[in-house]
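The other protein chains are all here in position, but one chain of the complex has been omitted.
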Amino acid sequence: MNKKEDVVLVRVEFLGPIQKDALELEIVNLNELAAILQKDEEVKEWLDNCAVAVNDNLVTSLECELKNGDKISLLPPVCGG
Amino acid sequence: MNKKEDVVLVRVEFLGPIQKDALELEIVNLNELAAILQKDEEVKEWLDNCAVAVNDNLVTSLECELKNGDKISLLPPVCGG
Amino acid sequence: MSLYDGSLDVPGILKEWYEAELTSNYGAYIPFVGTVRSEDGIDGLSFDIYEPILKSWFDNWQDKAKQKGAVIKMAHSRGDVMLHESSYIAAVFSPKRRVALEFIDEFVEDFKASAPIWKYDLKNGQRVYAKDRSTAIKGSGILGAK
Partner (left out) sequence: MSLYDGSLDVPGILKEWYEAELTSNYGAYIPFVGTVRSEDGIDGLSFDIYEPILKSWFDNWQDKAKQKGAVIKMAHSRGDVMLHESSYIAAVFSPKRRVALEFIDEFVEDFKASAPIWKYDLKNGQRVYAKDRSTAIKGSGILGAK
């Protein structure tokens, strides 16, 4: 019974020095995202130092349900100025 | 036996808001100056809050011998900026 | 908050901000200007900015400033900024000096720790992420292996 409107498609963007194109993923929470990215050789090394934003709001826990169309951003260590 | 060269003449200047002309005094130390100024109605009220400089160096004790030609300045409370 | 491509016109920006607040009755104006230093043989620096989060971070600070009767301004460069050019200006205006002196310090430090801006060294024609000088944003690491 997979109705069309049940599909949760989110976009994951990698900011700054992380050399990786955005991903479109069908996931419903950040735990799923963590599991996927921990297997990604290009991104793995960044995860321990990356902040995460959902729709441009920083989140500090994985307990975050995702809705269709959400934008997730990974922010590696910063140095403005 | 008052030889001319024994005379110690100092100039006392009153800075900023103290409305008083400079004095020329024959004194050999700051204790004498304190005694004189404490009897001066115009200056008396300022003394507790005035800093004292001898030849443009701030001094923090009365134990200071004066030489002929010394310049003593009284500096009332400040507020630059 | 203003972002510019390339280096900042520091005298022009300091003047613009000063004149903009001239009759706002602020007694203290404290700009902080960051200029690219010659070190480690770099030719300059380069910056990436993620604007949406920078804007909300800045707006949050502006609210904090407002609560103390102060106002903050900020300018930053995007892209390349060469040696002895400036890439960053922050400024606080406040009625009294203590608020401004404390605010500029807190603001600049939090900017360094939190603003979503990435710095690269320009060296031998390469653009190299300044990893060692960068700071993980507070709360980082939630996606890492437990």
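Worth a mention:
Labels A, B and C are assigned to the chains in the order they are written; within every chain, residues are numbered from 1.
Quick note on the criterion: a contact is a pair of C-beta atoms (placed from the backbone, for glycine too) under 8 Å apart; a residue touches a chain by one contact, two chains touch by 3 or more.
Just so we're clear, the structure is a prediction, and the values are computed from it rather than from any experiment.
One chain is not depicted; across the entire complex it touches B, C. Across the entire complex, the residue among C:Y29, C:F47 or C:W61 in touch with the chain not shown is C:Y29. For chain B, the residues touching the absent chain in the complete assembly are 15-17, 30, 33-34, 37-38, 47-53, 56-62, 73-81.
Listed by residue number, the positions of chain C touching the unshown chain are 10-11, 14-15, 18-19, 22-23, 25-38, 84, 95, 97, 100-101, 104-105, 108, 112.
Criterion: only the chains that are shown with their structure count from here on.
Among the remaining chains, B is positioned farthest from chain C, on the basis of C-alpha centroids. One inter-chain figure worth recording: chain A and chain C are separated by 26 Å, centre to centre, where each centre is the mean of the chain's CA atoms.
Work out the mean CA point of chain A and of chain B, and you get 75 Å between them.
For chain B, no residue reaches two or more other chains under the stated contact definition. For chain C, the set of residues touching two or more other chains is empty.
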